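One protein chain is absent from this view; the other protein chains keep their places.
Here the chain labels run A, B and C in written order, and each chain numbers its own residues starting at 1.
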Amino acid sequence: MIQLADARRIIAAAEKKAEELGQPMNVAVVDEGGNLIAFERMANAWLGSIDIAQKKAWTSRAFDITTKDLGDNSQSGNQFFGIHASNNGKVMIFAGGIPLKKEGKVVGAIGVSGGSGVQDHSVAEAGAAAL
Amino acid sequence: MIQLADARRIIAAAEKKAEELGQPMNVAVVDEGGNLIAFERMANAWLGSIDIAQKKAWTSRAFDITTKDLGDNSQSGNQFFGIHASNNGKVMIFAGGIPLKKEGKVVGAIGVSGGSGVQDHSVAEAGAAAL
Amino acid sequence: MIQLADARRIIAAAEKKAEELGQPMNVAVVDEGGNLIAFERMANAWLGSIDIAQKKAWTSRAFDITTKDLGDNSQSGNQFFGIHASNNGKVMIFAGGIPLKKEGKVVGAIGVSGGSGVQDHSVAEAGAAAL
Partner (left out) sequence: MIQLADARRIIAAAEKKAEELGQPMNVAVVDEGGNLIAFERMANAWLGSIDIAQKKAWTSRAFDITTKDLGDNSQSGNQFFGIHASNNGKVMIFAGGIPLKKEGKVVGAIGVSGGSGVQDHSVAEAGAAAL
């Protein structure tokens, strides 16, 4: 189970990485039920990514997979193509969402949005490592 | 203009009040454009209020008014009855949202949800006072 | 038929009235098909009224009635109560929308939002008079 204090620590670690990269980010953490615990938008981070960060976190918990890997399977011609039309638009299929695990069990997820796919994924990894 | 550091301080003050009341809350802060800066859900706070807290904050900024006062004007027979059907479901017309002001100018808003209307408004006031 | 030049003149007249009242407004004009021709938000007008002004205009054309009169019939207990839930949330039932007529025929509508119901209706009347 993830506590608010965990979410804050995860977000702080993600933001530290974002600062190192010089790219401001939106960072969200959801719990085991996929429900938002905490969210922060860094100064000058993209407004359109407020929604995306939260949805990447939800998606990673909803399918217990990184959104990067889900995305690889969701391109035109691949097995999950079209999954982004499900769940009333909550499914994000590009990098930045990573499940959060405790003792091998998924207990939530982090979602990051504000830069390139490589940057978002890297910042999410830094956040996830703080749990 | 509200910074992330301001939003954190506002949320911390709101949570302190919520703890005093013994009622866990969802707390959101939006900026001048109505866009979310930060959000936190305290342990055991209502899941359905994740959305409501954010929308109360948006509503307070969108109409530069507390959602308590807006609600008073939006009951059947009053001048704004029906406003809750506007803005694609983003308008909340019950207590818990308060505009945030700097030098008399609205620069954002706080939205609180998780208890009675009186509790929500009281927690939002405590948060707003921290700006 | 309403032209873009008509819409501009209507909006200018509405804004002139809004300035006299000292209350900044959002003003929208729709054509015979209920489709938006032009919209302006005055400095410091409510953000939440961007949507409402457009929907008041649509509503007035959609039912060929002022939203003030429609509202009177749409309170709890009255004959149209519940109409605000129709048309995917596009129906506004409080003052500020007025049909635009040419030779007795409705050719469009103006929608105004940003103040009290009395102010909005008054500004919409000033706009409509310019056609």
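To be clear about the criterion, a residue touches a chain if its C-beta (ideal position, glycine included) is under 8 Å from a C-beta of that chain, and two chains touch if they have at least 3 such contacts.
No experiment lies behind these values; they were computed from the predicted model shown.
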Neighbouring displayed chains - absent chain, whole complex: A, B, C
Per the touch definition above, residue among C:I37, C:I98 or C:A124 touching the missing chain: C:I37
Subunit C, residues in touch with the chain not shown (by the definition above): 3-4, 7, 33, 35-43, 47, 50
Residues belonging to subunit B that touch the chain removed from view: 31-35, 88
Sites on subunit A contacted by the missing partner chain, in the whole complex: 46-49, 51-52, 55, 71, 74-77, 84-85, 89, 91-95, 116-118
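To be clear about the criterion, only the chains that are shown with their structure count from here on.
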Euclidean distance of C-alpha centroids - subunit B vs subunit C, Å: 28
Of all residues in subunit C, the ones touching two or more other chains: none
